[in-house]
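Before I ask anything, let me first share the structure, which is written out below as structure tokens.
All protein chains but one are shown in place.
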Amino acid sequence: MTMSDDTRLAMQGTIEALTSGDGSEPVVVNLGPQHPSTHGVFRLKVTLDGEIVQDAEMRIGYLHRSMEKLAEERTYTQNIPFTDRIDYLAAMSNNLAYCLAAEELLGVEVPPRANAIRVMFAELQRVASHAMANGTFINDCGAWHTPLFHMFRDRERVLDMFEMTCGARLTTNYMRIGGVAFDLPDELLPTLEQFLADMPENIANYEALLLENEILHARARGVGVISPEMAINSSLSGPVLRATGVPWDLRKANPYCGYESYEFDVPVGEQGDCFDRFLVRMAEVKESLRILRQVVDTLPDGPYLADLPLHARPEPGESYARVESPRGELGFYLVSDGGPAPYRFHCRPPSLINLSALKEMSIGGTLADAIVTLGSIDIVVGEIDR
Amino acid sequence: MTDLAGIGSVLGAWYDFRDLNNLQRLITEWIADWGPDWLASIITGVLGALGILGVIGPTLLILIWVERKVIARFQQRYGPNRVGPKGLLQPVADAVKLILKEQLAPRAADKLIFFLPPVLVFIPGILIWGVLPFGPRMSVADLNVGVLFLLAVSGTAVLVLFMAGWASNNKYALFGAMRAVAMSISYEVPMVLALLTLVVFSGTMSINGIVQWQQQEDVIFILLFPLSAIAFFFAASAELNRTPADISEAESEIVAGYHTEYSGMRFGLFYAVELGNTLVVSAFIATFFLGGWWLWGLDQWVPSWVILLAKTGAVYFLLIWTRGTLPRLRVDQLMGFCWKALVPATLLFVVVAFVERTLLISEGWDTTVALPIMAVFNIALSLGAVMLFARVARPAPLRRPARIRMAGSDIGGLNAAREVAARREEPQLQVGGD
Amino acid sequence: MSDFGFHLAFWSLAAMTIGGASMIVVSRNLIHAVIWLVLSMLGIAGLYLTLSAEFIAVVQVLIYVGAISVLMLFAIMLTPRAERDNSQHIKTAGPAGVVVIMVMIATMWVAIDTDWGAVREAALTEQARLIGESLIKHYILPFEIGAVLLTAALVGAIALARQDDEDAAVHAASLQAELDDDGSVDPVDVVDPPLPTDGEAST
Partner (left out) sequence: MTIQYDATAAMEIVNASAPGAACVYDGVLFLDPDTLVESIRALRDAEQSDLVFLSNLTAVDHELHFEMVYHLQSLDLNHLLQAKARIFDREDPALPSLTGVYHGAHLQEREVYDLFGIRFEGHPDLRRMFLWDGFPGYPLRKDFLQMPGQVRAGLPGFPHESEENSWPVPGSVPQRPLHPNDPQPEGEVAVVDESEDAS
């Protein structure tokens, strides 16, 4: 009398389940690489006991384009378009961070108008990126795309302004070493004025729809909680860190591009849960609009690009420049050997490093909580994989 | 019964559109003159079924368009506007696309059980229509256990969903199926209890009887039992897998739930049935709680089925509205809401209905005086129950408000964080909390 | 209703019921068996309808098709896979068959032999009321006993469901012993590392 292989395997599985503890088999579910709420080709392998997450392991690399290697073959200026594609939802911030690092290496003085324009576009980018982040976050909480589409409307207007200025909407390639590629077009400032005039009402609408929504509270409060100590130890940055109450913002701590001359505040949360991250982003959009208002009012005249040879060769050395991108601390570490191309080009990707604590945040919650947590961290897979 | 004395001359004629049943009745009588009984009943049944199917099919296509347009307006979009005038033919184009698409089945799927559900799911979806009264005599089968029939038939749908999820051999599908089963079983309880309130109070299990009771007493049930109506509405939207209770096909979690593996027209059938169920549930909510085909005498002048459709449309719009606005609840929260909130609330009103029914029947209270008093009392009781629940059953994390403070000049790490948190001044933003 | 329609309905429903029931016995996969059971139950509900017992028919669908079958599916899903499907080797199949055939013969004999006193004229219009009244008035004691029994069953089910680790270990050991008795080549050896089992067991 012999059993079939299937029966034997099934019996072995039963024995394993019975001896493993509570008599139930955990289920491994792959969220991604193709999944509606992983925001790209990101794969989260969760081990579930019923609906409770026992283990969460991320598998990445589906979008790896080896940018750090490619950048070693191209000149400093040629590398700027790469940075667009690192974080394609905040291309301006990435341009800026890379240009700052290259300028530090080359010792370039950036004209004041260029700095103001840089701040303007970095903050516009933050508005656009946070609109996307908050919209998709609410979607991950299960809303039927309504807040997302409303926020996309704002993002569209920002992208229109990008297109107006540099011809591209997503991969802008606008910043240059020593300034920006083009001066502002005539129609930009009126458009921006209109945008600044409309935004407070839009934000008030979103707040009326979302802030007191009991279901959203139930879904996001107390979910994905991380303590400030753990957040710092895990190198988290950006809204994820600030939601825990740590007031760390590089625009204040290490001002670049003249951020010290603008008046703005750093919103911080209290409990470090998903809802606080959402609130911090909402508040940051308001602060960005404050900065934009001041930039428009005090926009200096003058050159928009420093006088610099196209293919400048820096002295051998290294530089590490960081900006506060919408996702957190975005750094570029460049090493020069005196050649026309960087000897080493490294990006400190906030999306990747903010995922350091994803496992700790998700374990013990439900599958739905893990999705909400992932959405609240606001990852961009292009930046994770580079 | 409606008193149609004024226009009695057309009552029962084939051209009296107020009661489409006339046509069928005339045909039946004509067959009965020369044919056997069984032929008459078979032809009657077929005619009724064809009538319903003929209405449902086109209605579904229009509903898809309506739902997409309305949702699009919520989202500041245009919605479908390319195919046909105002995009009206978009659902037709979608259907053609779905029919032409390849029908894939996972290799490891349980073939028979995988193929059956898209067909089977139609059976309860269509059967339910049979007991819906479109007018005083306009329903395919006016069962005297109509309410039970409704519950029984809608309960079988869950089996089909389970078959679909299990046979797909896909973890998302299985999760969706298990969630659908668990949710359906749970939400059937408040649904039954909410209907039991009506059955107890009106003393009939016939659906048409419940409408006629409302007509007779000149009152709609939502005024008498508002909390039961709300509970029924929420339970129904949960059974329909619509946001905020669409956990069994939660897109952001388990992709599409039990129909993840269905492609082409198989998916289309699930989708159509879901919409059809939404419509029929709206119609039943309108029937049970809003008076159905009756509207304070207007049903004498306007065809009763038009009144019912108008009320159905209003409820349907409410369903679209909640779907377009609200995020989704988590599985445990949804279950908790059912067992901790809906079941006690509906149970309370079953008891209230018992007491009030006894007062009306045994004590012989005058309905014209007693019903308004009961309505006011019940509304107050409902409000009290909701307030009590909001106070008592709030989960712990929600009891504290979420606060956003401005760091000001304190920039740094843990020390700065402590300083910001210790500030006395009001936080810049404070939401939620008790 | 004329005889032809009645007979058509009766024979098709009877075929559905008995066909479904036979398929339950034949199908190896337990989930399939439950699906066939549902078909059989629906047939029985239809038979009730031909007897003008609308209330019973609807309750049959509500409880057996809508609830009991789902309960069975849950029970099957919660059972470990090895014990889920009908095994190919059931030693008691023969005796069980004999017993079932004997019970069936006895039932049929009783059914045919008894004079049932058919009621042809009156379709009971208010069955729900009659059933309710007889339950509450005449059969109140059995009704309440049934309620208590169900409650006890519920509590017992919860107690049983909380199977502790010790039971699980015993169960695992017995399964392992059954596996060891079996002569065939262990496919697990090539798929996975050996499983943790108690001392004397070897794979």
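Just so it is clear, A, B and C label the chains in written order, and each chain counts residues from 1 on its own.
Rule of thumb we're sticking to: a contact is a pair of C-beta atoms (placed from the backbone, for glycine too) under 8 Å apart; a residue touches a chain by one contact, two chains touch by 3 or more.
For clarity, every value in this text was computed on a predicted model and none was experimentally measured.
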Item to complete: Indicate each shown chain that the hidden chain touches within the full complex.
Response: A, B
Worksheet entry | Sites on chain B contacted by the missing partner chain, in the whole complex | 411-416
Worksheet item: Tell me, which residues in chain A touch the chain that this view leaves out?
Response: 60-61, 64, 66, 68-69, 75, 230, 232-236, 246, 248, 253-255, 260, 309, 311-313, 318, 320, 322, 329, 331, 333, 335, 339-341, 343-344, 346, 348, 352-353, 355-357, 385-386
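The criterion applied here is as follows: only the chains that are shown with their structure count from here on.
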Worksheet item: In terms of CA centres, which chain lies closest to the overall middle?
Response: B
Item to complete: Find the geometric centre of each of chain A and chain B from their Cα atoms only, then give the gap between the two centres in Å, rounded to an integer.
Response: 41
Practice prompt. Report the inter-chain centroid distance for chain A and chain C in whole angstrom, where each centroid is the mean of the CA atoms.
Written response: 56
Worksheet item: Between chain B and chain C, what's the gap in Å when you average each chain's C-alpha atoms?
Response: 32
Practice prompt. Specify, in ascending order, the residues of chain C that touch 2 or more different other chains.
Written response: none
Item to complete: List, in ascending order, every residue of chain B touching at least 2 other chains.
Response: none
Worksheet item: Given the complex with chain A, which residues does chain B contribute to the contact?
Response: 71, 74-77, 171-172, 175, 243-244, 246-247, 250-255, 323-333, 395-398, 400, 402-408, 410-414, 416-417, 420-421, 428-429, 431-432
Worksheet, complete the sentence: Counting only contacts in the complex, chain B reaches chain C at residues 36-38, 41-42, 110, 112-113, 143-145, 148-149, 151-153, 155-156, 158-159, 162-163, 166, 178, 181, 185, 188, 205
Worksheet, complete the sentence: Per the touch rule, the chain A residues reaching chain B in their complex are 27, 29, 35-37, 51, 138-146, 149-150, 153, 209, 211-219, 221-222, 228-229, 232, 244-249, 252-253, 265-271, 273, 275-276, 279-280, 283, 366-369, 371, 375
